[in-house]
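Left out: one protein chain. Kept in place: all the others.
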């Protein structure tokens, strides 16, 4: 099996799908001839033709509106939004239209669209190339949101998203595109070479939406994470010395509540880790769910480790970014109580 | 002191402010000659002049962008978005611009804008005239969100919002415009007449942002609510027979964490009530905060009573709407544990 | 630049307010037959005068004149007339049903019935219309069952949209009628995507979308036109300029500065300005644009110049903000009267048949309302509550399953 970094894995998913299904097509800013600013669509226009993978105007609202219309016709469009920070101009389309079309039309129309977008920090992108907007999507009834943490999942989840008949947002942790990253920014860059999850089949397979992965088994505490934070969590758990179980949620809607509850019921402690700022973040939902369903099993408060409640600050990237040290401290605190 | 319904109280706040401060002005869809679809700006154009209160194009993004520009010039614009459901087309302006302007320019520019918008259900408005989007705003660093539950607060909070130098969203519970509503939709309509909180001074006063009101003192449990749900909570508490303390949060950002923590520490039980759908709603944040800060005081799980995780369904308004019965059940459950 | 007067803020105001005399009658309009008809394959650069003209076919005597006369059989004209009359009768009755508490909401399209009626007849069964709430004549012209429509308005057990949607926000795929929503404007771009998909598939279907003149101010409008222009999407994008957006006159959307059809020039596509109260003019312009779209020449923007004769909705009283006599002062008349007069001029119609048809349609609507009332009106009957939890996703997830259980339905 070839080793692929996350960019290649995503590219492979798109390539497989364009090859299999003439009703799929890709569009977005710079995705055509150029192959995308992160190269995820590299070569696809050349291989599959101008009409299968083409550039779109700088109009995120227009991109999503167009995709919905295509979906209503019967296609399965895959739209790229260049940075997740720029999904906001399209949010009304996602919420008021994509997410609601099936429900309000009693199933006469629906929007089987996939919206791919690089998200998250760690690349010195400053305020508007670093944000993690997943909490907003999670609150919207009718939207699914997927966040892979490694090449294998990225390909399998993206294929599952494309084949899903509901609108799915695939948030791609841009800091993981070229290699895993555990938050230790001062260490040498790693690549995906040699990482088991970077062994990616060439052909078609899916990773189902709504199934968390148990990345590390443990008895003393449960860590919930997704995207880049899965790798940070691994490092943080190690640093803490706590025997924590690590769940990679992989999709936040649908959410694998069963696996979460089973784990926290077993361990009795829980720390949630995400990049987005804390207040009103998806960690709040996770914390509430865990507390509601595992209250009597909890030995210490569910904690959240997250970005601070400030905009994403360029020069203070590593002060803002919730690194392994902060997770380790939280885990140790969890054990003290 | 005159009795005012919430519409008149809001109108009075605007009237007072237009009279006091020539740098304030109001614009929004249908707010000018007509006085707003809910009549909140009734008479203001006539009294203060065409340029102080005027109609805007149907372009929520344009309205907020224009307001920000006016704010940067030095005015204090007050924009109306006709229904909170229609804030989404302006969300990018609110998040990427209004909320971030002060931070990113190191204080060179800021957006002292106030965005008023009727929100919430209970009026058979269907999917797009009933939603409660506060969770989205709460997650945005740099935005404040205020939600009054009675005429006195409505006027005082709106005046405080206008005078605040940060962008403030004032969500007006449209179901409360003409009278209190406790969720018992089959009972005769109440008006604000005779309700103490409807005694509203004619002149200027403010209710500070970030201070919750203790609406009812109690020893056995704490109920957190805002907007229409404050009235539902009163009825639900009564129905439950539980001696619950009821906090009206009044603003969710800034949040009066002290009052919340003090109450739950005292009562040991907590139920959160909001209209918005549950998953990813602001209740998650509240639940997480309470659990983080009052863990050892909690005698039973913090519960959330909220709208279901569906779009707002026209014919099923009362099946969707979290009424007093559901709160009462939750309170009783809290006592059983 | 010294010595200039200080800047001052311009706030547009309509010609008249309640108690004053409306200025609509004084508006200068091109004569019937005056505006030229270019070839459907002409290049846009040679058509930039059209947005400032007004395509009119019927003159004041009901005679069809000029280059835009479409060839429409008397049978089709009668069907158009019937559809418009049905729309108006249906609207009036259902509006009254709201006053009687049978529904939560209603909106009429009085005075604008020619638009949906003519356009639905010009377009084919496979084409798709992306409607606003004010083009129900599209459905009436295509024979959408009246009882189903009333069931939807009453949100009763037989509501085809299962109680999930506000009254009149229909969805009717089989009638080429896309799902409506309460948000204005946000489906305009779907039409463009749908048309692009048709072109992508090498199909022959085209799309037609509506937007109110007030709503052209939304970014959605511009984004849809940009995509339509860039990708030559085979679609017809219509602005129904009925002069009012709730209480705001068209000047608040820029209508005092230029025509809405002129917005086409920004995208290099043809812009037609059409008398929307003239069934034949609407027909002809739509045919022209459809032919162009089907010839791979891309999109056309059509401004349908009309007048919202009734209030905005059941929540609205237009005499609060405009002269009460303005609807009558409207210089382009009533589309029903005008087509009737034309048919009479053609000797294909007469007053008796008209009166009989009105009675017949009234009867049809009565029966439909009765049938729906038998099922139930708002609050008296509704679909099973479990429907609230269906269709959020294709398959329910644990949240709605649990919540449904919690509610016990």
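Every chain is named by a letter (A, B and C) in the order it is written, and numbering of its residues begins at 1.
Keep this in mind: a residue touches a chain if its C-beta (ideal position, glycine included) is under 8 Å from a C-beta of that chain, and two chains touch if they have at least 3 such contacts.
Small disclaimer: the values here were computed from a predicted structure and weren't measured.
Contacts of the undisplayed chain with the visible chains, over the whole complex, involve A, B, C.
From the set A:3, A:20, A:265 or A:310, the residue in touch with the chain omitted from the display is A:310, counting the whole complex. Screening C:222, C:308 or C:322 against the full complex identifies C:222 as the residue touching the chain left out.
Only one residue in the set C:17, C:37, C:78 or C:232 touches the chain that does not appear here, and it is C:232.
Checked against the hidden chain, the listed residues C:258, C:315 or C:363 yield one contact partner: C:258.
Listed by residue number, the positions of chain A touching the unshown chain are 29-30, 32-34, 37, 50-51, 54-62, 85-86, 89, 124-129, 278-279, 308-311, 313-316, 319-320. Listed for chain C, the residues touching the missing chain in the whole complex are 1, 4-12, 44, 48, 196, 198-206, 216-223, 226, 229-232, 234, 251-254, 256-258, 262-269, 290-291, 294-296, 298.
The missing chain lies against chain B, touching residues 25, 51, 56-57, 59, 61-62, 65-75, 77, 89, 92-93, 96-97, 100-110, 141-142, 144, 165-166, 210, 253-254, 257.
Here, only the chains that are shown with their structure count from here on.
We define each chain's centre as the mean of its Cα atoms; on that basis chain B and chain C are separated by 35 Å. Of all residues in chain C, those touching 2 or more other chains are 162, 164-165, 169, 181, 183, 186, 219-220, 392, listed in ascending order. In chain B, the residues touching two or more other chains are 61, 85, 89, 127-128, 279, 309-311.
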